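A single protein chain has been removed from this complex, and every other one stays in its place.
Here the chain labels run A and B in written order, and each chain numbers its own residues starting at 1.
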Amino acid sequence: MKRFFDNELETFRSRLMLMGETAIRQVRDSLKALVDADVALADRVIAADDELDALEMAIDDEAIRYMNLRSPVATELRLVIVGMKASHDLERVGDECTTIAKRAVRLAGMPPLKPYVDIPRMAEIAMEMLRDALDCFLHGDTEKALAVVRRDSEVDAINKQLYRELSSFMVENPATTTRALELMFISKSLERIADHACNIAEEMVFLAKAQDIRHREELKKG
Amino acid sequence: MSTKKPFFSSTYKPVGESWVWVTSMGLAIGLVMILFLLGMIVYNGLEVFWPKPVARVELREGSEAGIRGSTTFAGEIIKKQIKKVAAVGSDAPPGQEYQFYVGNKDAYGFTFKYIDADQIAEITYPQPLMVAERMEYGRAIFEPVELRQADGAVIAADHPDFRPTLDRLITEAGERRRVIRKIERDRIGDINRQLESIRLRKRSLEAKAAPSAADAHQLNEVFPSRVAELQQQFGVLAAEARELRELQEVAKLQVKTPDGSDRTYAIGSLIEVNRPNDLGAFEKVGIFFHRFWTFLSDEPREANTEGGIFPAIFGTFVMTLLMSMAVTPFGVLAAIYLREYAKQGPFVRAVRIAVNNLAGVPSIVFGVFGLGFFVYFLGGTIDQLFYSLSLPTPTFGTGGVLWASMTLALMTVPVVIVATEEALSAVSRGTREGSLACGASKWQTIQRIVLPASLPGILTGLILAMARGAGEVAPLMLVGVVKLAPTLPLDTIYPFFHLERKFMHLGFHIYDLGFQSPDSEAAKPMVFATTFLLILLVVCLNLGAILIRNHLRKKYKTATF
Partner (left out) sequence: MSTATLPRTDFSTTMRTQPAVTTAQPSTDGFDPAYIQIKDFSFSYGAAQVLHNLTLDIPERQVTAFIGPSGCGKSTLLRNLNRMNDLVDGVHHKGDILVAGHSIYDPLIEVIALRKRIGMVFQKSNPFPKSIYENVVYSLRVAGRNGKAELDEVVERSLKGAALWDEVKDRLHESAFGLSGGQMQRLCIARAIANRPEILLMDEPCSALDPIATSKVEELIHELKKEFTIVIVTHNMQQAARVSDRTAFFYLGKLIEYSETRRIFQNPSNPQTEAYVSGRFG
């Protein structure tokens, strides 16, 4: 049976999806701005963060209103709560993208330290993780969500490797310190984005199966 | 170790529960008594119709106890009992005695005979013994000798043609009897009614202050010629009837009574004959139902002790129906005003108490009131206004089925009012408000919602009223019930309903048979049979009303979740 307020939930879901898409776009654009040293694109990324902020607030408001007036239970309640948490994670992703874009602007005025190989790969993985987590939201595919959680270590490994590599750059040639540090922070940001994707994936498992897998490695191994 | 109390104590007994049996005993005793009463009535009432064997009794040599000095007689054994009166001057314990139904009242002058058991030498059940139902003097018990037909032919009793011929002749006689009755009751009755109406018109013309020429013509020419014409018709019909009556006397049955004397019965006086000792079970059942049907559908004969009770059944039915038709609208309207419109207060409470008390007034008081108010005052007034020509013969100014119904309606109206009030108050406030919220007025609400919903309850009141009214006798004796009224209050003669006619009533019939009959011993079986029918009629009326009520209940059953 359909209820007259069911479409409110539909709006809520589509808003969350829109927010996810926007976040992925931000990641892609910020990376593109970095690799192409495209200052204009970077500025657009920084400006577009407001979209995400507005969406987060709208989702929060809608969630509170829904909980207040519709007294949701079970799946609906999890959806509303997961929606709030995921929107927060996505907003954080947006913030990280802003950071990357800002650093991209700064790096754009300097000669490249080395060809961008690892960082785009990290970004690629992080975006895939986000995409998979959102797919899970759309289709309730918890296997894919668990895979997202497991892929986090890949990003961590690249991040660690980059850390060592950039550290050695700085030791060998102190003149590269500024650029190496910027890149190190960008790498850190991407690692954080992957972490948020992990969180979202965990939340989606909670949404689909009402099972909390956070901090429980044995469940993630599955 | 702690001593733990057991969770269940085996010594605990619920207080007072052992007295429940008193309530069940109360019900059981009531049920047993009612079942006993009903059983007795049904048994005795139905036994009347069952053909009993006829015993031939041989008395001891030289016994003086027999009939007309004979030592043999025949009769149905009614009962065997310890003698009520011991022999004079004897200290010996009273012996046993038999009571016989010996019939042949025309020959003996009595129908029942007590015989001491020690006088009887032998009791046999010979097959030739025949019992005849007759128009007069009850049943005859005899041995047939021969049948003398109209053409003089004689058939002896042992001839194989005897029985079929006898039955045929009796059937023919019965048909002739119906024809005579039709002539005498219907056609001659019709002439009498026309003569009566001419007499009344004549009186009305004579009463005119200034009779016109046309009136004089009517008086002097038309009426006398019409009267003469009618009288001539009457003569023809009377002759026809006389002729038929004579035919009834032609064929004769020669018999020998059990005590040995010869008698001759005209076939026309016999209604049916059978040999009770020679009947199979199927024939007995057939006779049982035939007699039962005759009892239901025939008119009474011989001071009500024989024949049927159809007029009484019909009278009771019509009176109860008329009463219901009068009491329902009256009681329901009164109850509607009392419950729905009257401002509830001390006055309405007083009215309600008065209505309840009315139900406790002895019924004979209602009878007296009915006689005074309905019969003398209302009926007398109606006679003055509309039937003044037939005065001093009263039309409505004497007891009749209308006044009897009205009297009983008055008597039962409290029952209907109380039941209707209950039913009205049982219709929920929510339903009423629902109707008002739809924009209905109060009257529309009562008419369309409240009354239909309370119909089952109103019918319950009507059922109670009907049960009380149908079983009432005392007030009816004053306002219209008579011992014998073969004309029914409803027939095919214009204007079909004859509300002024007196009528017969089962309850009064019982009283009349049991206590006013010339031969109460002979009427006893009829008392039981009539009682049985009265109960049957009340049950049928109630059952009908209950069926209607249940149908309505199903239709209007209140909502439950």
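The definition used in the following text is that a contact is a pair of C-beta atoms (placed from the backbone, for glycine too) under 8 Å apart; a residue touches a chain by one contact, two chains touch by 3 or more.
Worth saying up front: this structure is predicted, and the values here are computed from it rather than measured.
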Shown chains touched by the chain that is not drawn here: A, B
Which residue of B:264, B:428 or B:550 touches the chain not shown here: B:428
Which of A:28, A:70 or A:88 contacts the chain that the document leaves out: A:70
Interface with the undisplayed chain - residues on chain B: 428, 430-431, 433-441, 444, 448-449, 452-453, 555-559, 561
Those residues of chain A which, in the complete complex, touch the missing chain: 1, 3-5, 64-65, 68-71
